[in-house]
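Missing here: one protein chain of the complex. Every other protein chain is in place.
This part shows chain A:
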Amino acid sequence: MIELRSLTRRYGRTTAVDDLTLTVRPGHVTGFLGPNGAGKSTTLRMLLGLTAPTSGTATIGGVRFRDLPRGLRHAGALLDAGDVHGGRSARAHLAALARSNGMGRHRVDEVLGQVGLDDAADRRVGRFSLGMRQRLGIAAALLGDPPVLLFDEPFNGLDPEGVRWLREVFRRLAAEGRTLFVSSHLMGEMEHCADHLVVIGRGRLIADESLAGFAARAGRAEVVVRTPEPASLTTALTAAGATVRPDPDGALAVLGVTAERIGDLALGLRIPLHQLTTRTASLEEAFMELTAADVEYATRESR
């Protein structure tokens, strides 16, 4: 269980995290979404006691992380796969971490096996690919068999096989009753493994709900109509209060009226219809729309 209460962090005049209050429950994968610079990493760092909050609290299992003598059995984390010394072997890196928390070498061998790094264990981390470093970071997070796991952009640098593997790992860990809090700036990465979504933008909470709820709330139903007489149908639909946007391929995208209503209208005017389809916006589109106003580094064209 992760709890944030009015968590705020300012850097000079910039507010990285702004009055964030939320609870992340066990047994689920909670996606932590937001555009780049939204404050996700700062939030995770505050949870781990690496950055001090300006105000508010962040607790894991009801305890401020910095008050714990040892951390690995309380929360495992992968913040940045680069947070290792390139001069050490994977085994030595994990051995030092394990030992600092009173765990032995057999635990190191176990997690190396879990992430499939057995064969590379004695190679220097400096020669690892990004994907291998991600696996090493995940191994380190799993060392203490912790009830809470935090991941910051864990899919970065993984090949499709690695992405699928990691999703399965997340699901399995959540099924074991653990709390998983996984940040990403891409909805596509989360929609196949998260059950719950927390969305932030510019440090503020935008959404905190289940994946299904998010989809239903944010996804607007749009009707795609294809007709040989688009001009007269557009006039009729606009008169009925709909918004009509011509698609480049000749179809009409209609908002504000249902497919049934469009069908009845067309029949009344004797306008033939060749296609009448309801299209729900994808989660990705919903996410983009939700965070559009809060994108920290928008491209120039979109401003």
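In this section, a contact is a pair of C-beta atoms (placed from the backbone, for glycine too) under 8 Å apart; a residue touches a chain by one contact, two chains touch by 3 or more; residues count from 1.
Please note the rule applied: contacts and distances are computed from a predicted model.
Q: For the chain not present in this complex, what protein name does its UniProt entry give, out of "ABC-2 family transporter protein", "NADH-quinone oxidoreductase subunit N", "Transketolase" or "Response regulator"?
A: Missing chain, UniProt protein name: "ABC-2 family transporter protein".
Q: May I ask which residue of A:Leu97, A:Leu117, A:Val198 or A:Leu211 touches the chain that does not appear here?
A: Touching the chain that is not displayed is residue A:Leu97.
Q: Among A:Gly27, A:Gly86 or A:Gly188, which one touches the chain that has been omitted from the display?
A: Residue touching the chain left out of view: A:Gly86.
Q: Across the whole complex, list the residues on chain A that are touched by the chain not included here.
A: 45, 48-53, 55-57, 59-75, 77, 79-80, 82-89, 92-93, 95-97, 99-102, 140, 147
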